[in-house]
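Structure in structure tokens, see below.
Only a single protein chain was left out; the remaining protein chains are all shown in position.
Entry: chain A
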Amino acid sequence: MSLKNSLSVMVVDDMSTSRSLILMALEQIGITNIDFCKDGQTALQKIAAKPVHIVISDYNMPGLNGLQLLKALRENKQTSRIGFILVSGKLDKEILSTGKKLGLNNFITKPFDTPQMKNCLQAVVGPL
């Protein structure tokens, strides 16, 4: 069974438009095991109940922002090994260097297309 089919992904974004754009890209890549939620807190609960391989999260969200979600995941032994991709509106070095310190695996800037999303994912999980 290919990596595409077994990879489970959690998409976290408060805006349904950008969530849908990410989901559409993932579906076009051929990833089927996708869950999503609107905020970091829900993501943590969902992941605790059902672990995933990769989290793709927006940076700018009410409640926990993307990096706070990453931090919370890394601090919990059960979820510390989950891959984390940050989606952000612009390339902000400050956010990225903080992210890197927290163990960010990759990032992608909006707007992106499906090949860009695929490249971004492959850099983390290997060829899809």
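Methods note: a contact is a pair of C-beta atoms (placed from the backbone, for glycine too) under 8 Å apart; a residue touches a chain by one contact, two chains touch by 3 or more; residues count from 1.
In the analysis below, contacts and distances are computed from a predicted model.
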Undisplayed chain, where the name is taken from the UniProt record, one of "NADH-quinone oxidoreductase subunit F", "ABC transporter ATP-binding protein", "Chemotaxis protein CheA" or "Helix-turn-helix domain-containing protein": "Chemotaxis protein CheA"
Touching residues (missing chain, whole complex) on chain A: 1, 3, 5-8, 14-18, 20-21, 24, 27, 48-51, 53-54, 60-62, 78, 81, 83, 89-91, 93, 96-97, 100, 104-112, 116, 119-120, 123-126
